[in-house]
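And now, chain A:
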Amino acid sequence: MNPILFYLFSILMLGFGIAVVANRSPVASAMSLVVSFFCLAALYVGLDAYFLASIQVVVYAGAVMVLFLFIIMLLDLKAEQRRKFNKLAIGGGALVALAFAAQLLGVLGGHPRGDKPFPELKLPIGESLNDLQHVGETLFSLHTLPFQIIGVLILVATIGVIVISKRELK
Partner candidate 1 sequence: MTVLNFIVLLPILNAIAIACGAPARKSALLSAWTQLALTIVAMVGYRGGFAYGSTWAVAPEWGLNLTFGVDGLALVMLLLTAIVTVAAVWVTPKIEKRENLFYACVLLISGGAAGAFASVDMFFFYAFHELALIPTFLLIGIWGQGERQVAAWKITIYLAVGSMILLVGLAKLYLAFPEGARTFDMIEMTKARHLIPAAEQGGIYIWLLVGFGVLISLFPFHSWAAPAYAAAPTPAAMLHAGVLKKFGLYGLIRIAVPMLPEGAKVWMNLLLVLLVANILYIGLVTIAQKKLDWMLGYSSVMHMGYIFLGIAAGNAIGITGASLLMLGHGLSIAALFAMCGYLRQTSPSLAFTSLGGIAKKAPFLGYAFGMAAFASIGLPGFANFASEAMVFFGAFKAGPAATLDFSSIQIATVCGLWGVVISAVYMLRAYRQIFQGEPQANVATFKDPACSVKWSVILLLAALMVGGLWPKSMLNFIQPSVEALIGK
Partner candidate 2 sequence: MTLTLNHYLLVSGLLFSIGFAGVLLRRNIIIIFMCLELMLNAANLSLVAFSRFNVGADGLPNFNAQVLTFFIITVAAAEVAVGLAIIVALYRARQTTHVEDITTLKF
């Protein structure tokens, strides 16, 4: 990936990530989240994970965000916007998050392995990486069992959503 693109998308992603946190309006937060996820998808592309990038866009930016926005609208959360800050909580929380980030920097400093550039892929000449095929193969040969469990998981989630959000039982 072009480093410039990398920096661009990274900064955008982080910036909108901060916006998610900083925005007072839930709708604005949600929109920032969408942008941030788009940038993330772009970074995936830079890592040759085209399939995941598309999934990211479809699932997150498409489905999940809509859900979020839908709920925000449904509950009409604007009324709650104006509330006093709890300075102590904010200060403490920020401190913890900063400390965590600092530790992360420390860990990266102690991670010499990561200072190497990404290895080149061995691809047949002239072909681009068909990652969809590879992911599919791995998923359905090696990870069939988790895949099926995911199915159950979604079933459970569906039941759960129904059970919890049903209004009245007839």
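Odds and ends about this structure:
Everything below uses one rule, namely that a residue touches a chain if its C-beta (ideal position, glycine included) is under 8 Å from a C-beta of that chain, and two chains touch if they have at least 3 such contacts; residues count from 1.
Candidates were picked such that all candidates are chains of the complex that A comes from, given by their letters.
Note that the structure is a prediction, hence the values are computed from the model and not measured.
Among the chains 1 or 2 offered as candidates, the one in contact with chain A in this complex is candidate 2.
By the touch criterion stated above, chain A contacts candidate 2 in their complex at residues 1, 3, 6, 10, 13-14, 17-18, 20-21, 26, 29-30, 33, 36-37, 40, 43-44, 47-49, 51-52, 55-56, 59-60, 63-64, 67-68, 71-72, 74-75, 77, 80, 83, 86, 89-90, 92-94, 96-98, 100-101, 104-105, 108, 111, 113-119, 121-123, 129, 131, 134-135, 137-139, 142-143, 146-147, 150, 153-154, 157-158, 160-161, 164-165.
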